[in-house]
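After this line comes subunit A, so read on.
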Amino acid sequence: MEIKDIIKEENKVYSKPELLDNVHMHYCPGCSHGVVHKLIAEVVAEMGITDKTVGVSPVGCAVFAYNYIDVDWIEAAHGRAPAVATAVSRLWEENVVFTYQGDGDMAAIGTAETIHAANRGENIVMVFINNAIYGMTGGQMAPTTLVGQKTSTTPYGRRIDLNGHPLEITDILATLSGTCYVTRQSVHTPGAARKTKAALKKAFENAIAKRGTSVVEVVSTCNSGWKMSPVKANEWMVENMFDKYPLGDLKVE
Partner candidate 1 sequence: MKEEVMLMKGNEAVAHAAIRYGCDGYFGYPITPQSEVLETLESLMPWETTGMVVLQAESEVAAINMVYGGASTGKAVMTSSSSPGISLKQEGISYMAGAMLPALILNVMRGGPGLGTIQPSQADYFQATKGGGHGDYHLIVLAPASVQEMVDFVALGFDLSFKYRTPAMILADGIVGQMMEKVVLPPFRPRRTAEEIRKQCPWATTGRFGHRKRNVITSLELEPSKMEEVNHRLQECYREIEKSEPRWEEINTADAEYLLIAFGSIARICAKAMEIAREKGIKVGLLRPITLWPFPKEGVRKGAEGKKGILCVELNAGQMIEDIRLAIHDSIPVEHYGRLGGIIPSPTEVVEALEKKIIEK
Partner candidate 2 sequence: MKQEIIIAGFGGQGVLMMGKILAYSGLMDDKEVTWMPSYGPEQRGGTANVTVILSDDRISSPVLDAYDIVVALNQQSLDKFSQRVKPGGVLIYDTSGIHNLPERDDIKIIPIDAMEATFRIGHPKAYNMVVLGALLEAMDYKLPHENVLKGLQKSLPERHHHLIPLNSDAIEMGRNLLPK
């Protein structure tokens, strides 16, 4: 049997979501971003909100998210995505607005914008990729970098006396009255990815129903930044990250 005899519609077991573009992603092989992009593309298409969804991309590895998912996008300044999303959501109430942010964007330079948008209960979805490192700029310390974790700016490991504690931004957001749904997920196994997809769907439904701010943290890998193979990075994440950032819902209203 030749390959062309196998590639037939009736044999199809999987296909790329229609909203994902036919382009090569710039993400490193093994990176969690690609999976999360796919899940968002699926959720948006399945919910039938493609035409009214506006994404706000961050500064960080996901800066080019607008090249991959076929909805309208605004590329925000570093950390400012929640402020940008606030205006879009308020000025176009019928639209569905989500931010897609990394740990530096969400919990360092943009902490104020993150907390205040959530505190106002803006009807937006915040997707938070927490890989405990700055991938785009070459592996520097993130606010969520674990104690002892080596990065290019903590070459001997993060020290509490020098660098402070890892910031649990998601836990903080769960305490705010403006958030209606705060959850922490991951995408390292098919089962985990399915749960993340369900979480994203719930978050987008909240935005449509104007229930307040939904936060979906995805504990992620950065195998390049962590200097590990993709498989090893997944193992390291399970062994080290989940202890500090346990998976599950932090708040469901």
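Basis for inclusion: all candidates are chains of the complex that A comes from, given by their letters.
Basically, a residue touches a chain if its C-beta (ideal position, glycine included) is under 8 Å from a C-beta of that chain, and two chains touch if they have at least 3 such contacts; residues count from 1.
Here the structure is a predicted model, which means the values were calculated and not measured.
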Checklist entry - Among 1 or 2, which touches subunit A when you look at the whole complex? => result 1
Item to check | candidate 1-facing residues of subunit A, complex | outcome: 50-54, 56, 63, 66, 70-77, 80, 83-88, 90-92, 95, 112-113, 116
